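Of the protein chains in this complex, one is absent; all others appear in place.
Moving on to chain A:
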Amino acid sequence: MTTAPGATPTIVLVGHGMVGQRFLEALAERGLTATHRVVVLCEEPRPAYDRVALTSYFSGRTPEELSLTDMRFIDDHGIELYVGEPAETIDRGAKTVTARSGRVLGYDVLVLATGSYPFVPPVPRKDAVGCFVYRTIEDLLAIEEYARTKARTGAVVGGGLLGLEAAGALKGLGLTSHIVEFAPRLMPVQVDEGGGAALLRTIEEMGLTVHTGVGTQEIVTDSSGAVTGMRLSDGSELATDLVVFSAGVRPRDQLARDAGLTVGERGGIAVDERCRTVSDPDVFAIGECALAADGRVYGLVAPGYEQAETAAATIAADEASFTGADLSTKLKLLGVDVASFGDAHGTTEDCLDVVYSDARAGLYKKLVVARDGTLLGGVLVGDAEAYGTLRALTGSVPPVSPESLVLPAEAGSGERLGPSALPDEAIVCSCHNVSKGAIRRAVGEHRCTTVPEVKKCTKAGTGCGSCVKVLGRLVDAELAASGVEVDKGLCGCFAQTREELYEIVLALRITAYRDLLDRHGREGARGGEGCETCKPAVGSIIASLAPTIGASGYVLDGEQAALQDTNDHFLANLQRNGSYSVVPRIPGGEIAPEKLIVIGEIARDFGLYTKITGGQRIDMFGARVEQLPLIWSRLVDAGFESGHAYGKALRTVKSCVGSTWCRYGVQDSVRMAIDLELRYRGLRSPHKLKSAVSGCQRECAEARSKDFGVIATASGWNLYVGGNGGAIPRHADLLAQDLSDAELVRLIDRFLMFYIRTADRLERTSTWLERIPGGLDHVRDVVVHDALGICDELEQLMRAHVAHHRDEWAQTVADPEKLARFVSFVNAPDTPDPVVAFVPERDQIKPDLPLLSIGLRPADDVLEGSAPR
């Protein structure tokens, strides 16, 4: 490097996209941000974000959530980041870059990471109003705005990876969508003819119209210059209000050309194996703008990341080189798995294809194999389960026959080749170039015992996520092999997980905790009392399955009463001084004045503290245990039911006011919230369940922070799952869109029952979704596509729950034997507990907390919680 002695050398990065950001991280990891001044010119109005996940903006990811840039990282490393400031010229002689603002930056090392621009075919009127490209967040914002206000139909030019993604997005925006592809099949680069055919069928079934083998000749506009259609090469005209060009990308190399750097014939800044431009040793190019030493311009993020590492290592004078990369891709397009890896098109001499195809099921799988049996590559459409393993095996001879790798499991001979068969060098995560060996070391040497720990330690699985399934299986296998005994048992009494106990209870129709403990508990625990962990957990399982296994659905019946946590046992929430709170159900948060008055009267008569909860209902605090039956008799008489604020059960379904009143509402969110709350009330589950329904995408009900959230669309409902407030907030993920009322309810039925069946004790849907192998995709496969064939059973279980639901407070106040438990003292049932006392605050009461530490206090200076009655 050439720097005046004493001065801090400067690295200037032009372009803050995905690869640029990775380059900054690589600099920091090598300590170069400490020894260099690092300056970044970023053209877009926001710092680097996840372009790969761009489309998820339409399923609710906000631009902030897409961001890849932690401003703390930028600050901590003293990086100067100029947002909205593109580089305009480079003077290689003076070694300066000039930005649009006129800012001139001297450099010692210049790194170009300017990415690509979308190629728009030169058809007449391609710039008409209503024509868009699909590359940046700004593009998406513009498409969304136009689709919402001015379009009903949309067409995408280009049926490749991005084109299909864009078409899916247009459909999601409620447009009738067309795809126009010049090649004779969809995704011509990634899949072969057979794969294209399988893909076509599935995509057409989703209601998109595909036109292959035709080109776009011109854009047709109206007198105002807005798009009304496009003329195709077969002479036909396609009426459309919006056009998205997605016909490939071209490297953004103009800046480099102007500076006299060598570019390839078909574009791309020519670099060597160290990512240094061939023309100037002080200038590097990385990412999509670079023409790599192997003569290719890579349009994927993983090779770009590798180039970023290579450039940083070279600057740090480490050995590194980039000689080429894998073009494997796996994506889920509109819910269809599509993957290709290695030599997908069989271009290697003398290679053979092994093909399995089932047109009816939309399945197509092809492996390319060399004469000696080496796996060279392949294409998977419809089921890409084996992708992770196959990709990693590429280049070696698989331990089982190739046929058995593509046949589906149910075809008999189908073999599920586990990741244990992979060699140590096999790259499991291609986004971060992590080998199986590195993952084994993470478990063996670094003592990681869970997938999240391994992700943190190795970065594997933190890119596109397509390797996470394989990762999970590797971690399990490795733990088992290293003899680490991971006791997955629920507690000291049971060696089984909650999920396993659920299956045992269901299969053997076990209705008593004791039977389960004595027959299936750990040796030493049989015949004992159990413990405070497994009793409520098993009580909850029995309650969820009650109608199906023939147990009583009433949680205080017989032995079940002994299993419940104290709150469930008293059907109220215990407070810090031993008093209880009372929360009647107010479905959807809707309440008539008469009922409000009843609550007010009861609270006044019993001297209770009242508060509106965060769940859109009213909580009354300060009830003594012996008052609960009296309070509830009045509530039940007035038509209230238990709100299960005490249970691991459905809490509230919050609503916004919706289309009935709100000028923006597109569906009746209040009605739906009430329907859902009434349907799932009383459903016992591994943890509490919360829901909300918003009447439009402004989302006033905060549905995306709920276990299952529903947001209205013009044509139905979008269902989101796995949201959470609390300590670790998580936005819910879109499970399915534009559902009818019946479809919505059916999917929620399945989702909840699948969660109840497989979740761990006290595991909210958010953590469950993050934990279970395959995550959201797997859940979608099971509950939307019925991949396990269990949906009938799940629906059946829910129907049984709904049909048998009875309000437990109504049952309790009608049962004198049960009421006998609601006493302060067994030998003095009407004597109030003397440590439950209250003092005034803001016109209401609050617990007399000092009393708890002193035990008793003279009776006259306390305010009794119970007014005379």
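In this section, a residue touches a chain if its C-beta (ideal position, glycine included) is under 8 Å from a C-beta of that chain, and two chains touch if they have at least 3 such contacts; residues count from 1.
Everything below uses one rule, namely that contacts and distances are computed from a predicted model.
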| item | value |
| --- | --- |
| Listed names "Nitrite reductase small subunit", "Peptidase M16", "ABC transporter permease" or "Aspartyl/glutamyl-tRNA(Asn/Gln) amidotransferase subunit B", with the criterion being the UniProt name of the chain not displayed | "Nitrite reductase small subunit" |
| Which residue of A:Gly106, A:Pro121, A:Gly267 or A:Gly492 touches the chain not shown here | A:Gly492 |
| Absent-chain contact - pick from A:Thr35, A:Thr566 or A:Thr660 | A:Thr566 |
| Where the unshown chain meets chain A, residue by residue | 492-493, 514, 524-525, 528-532, 535-536, 559, 561-563, 565-567, 569-570, 574, 576-578, 820-821, 823-831, 833-836, 851-853, 855-856 |
